[in-house]
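What you see is the complex with one protein chain gone and the rest in place.
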Amino acid sequence: MQITAAEIAQLINGVVDGDSSTIITAAGKIESASQTDISFLANPKYLNHIYDTKAGIVIVGKDVVFDKPVQSTIIRHPMPYYGFCVVLDTYFNPHQNRTGIDSTAIISESAVIGKNVFIGPYVVIEDGATIGDGAQLYAHVFVGSKASIGQKTIFYSGVKLYSDCHVGNSCIVHAGTAIGSDGFGFAPTPDGSYAKIPQIGNVIVEDSVEIGANCCLDRATMGSTIIRKGVKLDNLVQIAHNAEIGENTVIAGLSGVAGSTKVGKRCVIGAQVGIVGHITIADGTQIGGQSGIPKSITEPNQQFTGSPAMPLKDAFKSQVILRNLPNLEQRVRELERIIKELKQL
Amino acid sequence: MQITAAEIAQLINGVVDGDSSTIITAAGKIESASQTDISFLANPKYLNHIYDTKAGIVIVGKDVVFDKPVQSTIIRHPMPYYGFCVVLDTYFNPHQNRTGIDSTAIISESAVIGKNVFIGPYVVIEDGATIGDGAQLYAHVFVGSKASIGQKTIFYSGVKLYSDCHVGNSCIVHAGTAIGSDGFGFAPTPDGSYAKIPQIGNVIVEDSVEIGANCCLDRATMGSTIIRKGVKLDNLVQIAHNAEIGENTVIAGLSGVAGSTKVGKRCVIGAQVGIVGHITIADGTQIGGQSGIPKSITEPNQQFTGSPAMPLKDAFKSQVILRNLPNLEQRVRELERIIKELKQL
Partner (left out) sequence: MQITAAEIAQLINGVVDGDSSTIITAAGKIESASQTDISFLANPKYLNHIYDTKAGIVIVGKDVVFDKPVQSTIIRHPMPYYGFCVVLDTYFNPHQNRTGIDSTAIISESAVIGKNVFIGPYVVIEDGATIGDGAQLYAHVFVGSKASIGQKTIFYSGVKLYSDCHVGNSCIVHAGTAIGSDGFGFAPTPDGSYAKIPQIGNVIVEDSVEIGANCCLDRATMGSTIIRKGVKLDNLVQIAHNAEIGENTVIAGLSGVAGSTKVGKRCVIGAQVGIVGHITIADGTQIGGQSGIPKSITEPNQQFTGSPAMPLKDAFKSQVILRNLPNLEQRVRELERIIKELKQL
């Protein structure tokens, strides 16, 4: 596919600075791009690359100033990474749209299947399930009874959606993720063993959610575990029963949110973070990797780190002193020596 | 289904306090229940809900005293949550019992299949495997050669049981869990690479164990990795080769137990905990979330937290001083100033 700078500028509503007839056929990183690649420059830290890159076209910020000559054709855009991203999605997306129902898919007669769907080999869809128009289910997907999947949603190979759970429109769920497994709920019994608390609720995933590979979203004990619109979960994330993750919140890999906790909107949660159960996290909270959150965060838009977590500034201050602890101990020892001398005078 | 307070009291051996003909048809949380719901009150913290709830029936503790009028019919029980749990399991369990063998299941002729089993679509059962009476294997389950599954055990979709591994009676294993993958054992070779140490042992899971989704239980190098009776593992838990988890121990999500470690009975282990290899954890040990356990715990029934973990009380004490470290440093600086003055006198 051959695409001109003019076509790209039109697509993303950008402005060409240079030869608008420049043609590219692929995309690449600025430091390794060739003449037939389009690339981008978003982080000013990498500005120097612009003078050396071989990329045919580079998308840059609206107001970036060059102090040396640049070989590439430039397209200016207020959000260059976002613009690049639209280009990739339009011309170079490796996940081609699939349609068709494989003859080996086992689909209950009572399931409702939309138009233009892709249902791959060995997919199993149980009684009363619903698959929206344009949904794509790769090989070995399992959809339990009365579960539903929205329009244009993609389930990669081996996703397991338990009965009665619902995933919205335009979602992406990666390989091996389990949605609707039982919440981890047990009641102690008189003999010291545990009785299972039946988990009679479900999971609701709203629209435009992306979920990584091998995640686990547990069904609620009663009611619903809820993943709100626009949430992005990385790989190996656990969401426990009755938790709720707010709109457009992002959670990185290997993190876990315990039962009944309500995470706000637009939060950014690092990797390997643990959030205890039955608390509330305010909108816009940012949490550093490996943090442990032991209690509710009520003020919005604050930053935390550490286990147990502290406000970011306090944590940095404590870390500096921590590193200097041997020095502090030395200073105390010196004081003890002087005092001893003073007392002997 | 319509159930009376009298029927429920009889089922759980409780005592009705109010109208024993009250009828419910569903179950709900006390704060959102409707008149046709049964609910429960176990944590005294939530006592206030009892005065506002619309629940038709509420199961409460034997000796709870109300100081305001209550609308709901009350059933008193020594362990109200456990009683509620029996009610859910008896009347409202969403996982209906399944039976029947799907025609697409591939079952070796040398496998032994019990009575009243459910074997779903695209299940694969290899040579010499054994499936107990009443077991339920959902779609895409894999059972390796000479592996066995006990009576009434449920494997949800996509569970993989490697060859020679054994799961007992009345177990539940959630989607995507792998039982019997090779232990992580390598020996350095003269050229700096690693040689694989063949893992010739297996995994034994005893009766009444529940294992969450996408867990990994590695087979032993030699001998067995053992999960004792009544153990409950949350999602994404790793149990390494030759580890042993004691009876009725509970391990929360994203935790790992390293090789050859022996965890005692009735332990309660939080989420994202790491326990190093080749140690012993005493019975009844309780470990806080995100803790790291670097050495054996010999005294039973103690509580630990932190990484590396300390006894709970010491950890809290250290955390308080940690938070006040800037203040301690300030006090030392003030002492240094005074000493300097004193010396100049």
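Residue numbering begins at 1 within each chain, and the chains themselves are lettered A and B in the order written.
Convention: a residue touches a chain if its C-beta (ideal position, glycine included) is under 8 Å from a C-beta of that chain, and two chains touch if they have at least 3 such contacts.
Note that the structure is predicted; figures quoted are calculated from it, not measured.
One of A:Gly176, A:Gly223 or A:Pro308 touches the chain omitted from the figure, and that residue is A:Gly176. Looking at A:His140, A:His166 or A:His241, the residue that reaches the missing chain in the full complex is A:His140. From the options B:Thr4, B:Thr153, B:Asn169 or B:Asn214, the residue with contact to the unseen chain in the full assembly is B:Asn214. Only one residue from B:Ala27, B:Ile226, B:Ala258 or B:Ala282 touches the chain missing from this view: B:Ala258.
Contact with the undisplayed chain is limited, among A:Ser72, A:Ser148, A:Ser181 or A:Ser307, to A:Ser307.
Touching residues on chain A toward the chain that is not drawn are 27-29, 32, 79, 81-82, 85-86, 88-89, 92-95, 102, 104, 120-122, 138-140, 156-158, 172, 174-176, 208, 210, 212-214, 230, 232, 234-236, 248, 250, 252-254, 266, 271-272, 289-290, 307, 319, 322-323, 325-326, 328-329, 332, 335-336, 339, 342-343. Touch with the hidden chain on the side of chain B covers residues 106, 122, 124, 140, 142, 144, 158, 160, 162-164, 176, 178, 181-182, 184, 186-190, 192-200, 214-216, 218, 222-223, 236, 238, 240, 254, 256, 258, 272, 274, 276, 290, 292, 307-308, 310, 314, 317-318, 321-322, 328, 331-332, 335, 338-339, 342.
By definition in this document, only the chains that are shown with their structure count from here on.
The rotation that brings the Cα trace of chain A onto that of chain B spans 120°, given to the nearest 5.
Chain A and chain B, compared by their mean Cα positions, are separated by 26 Å.
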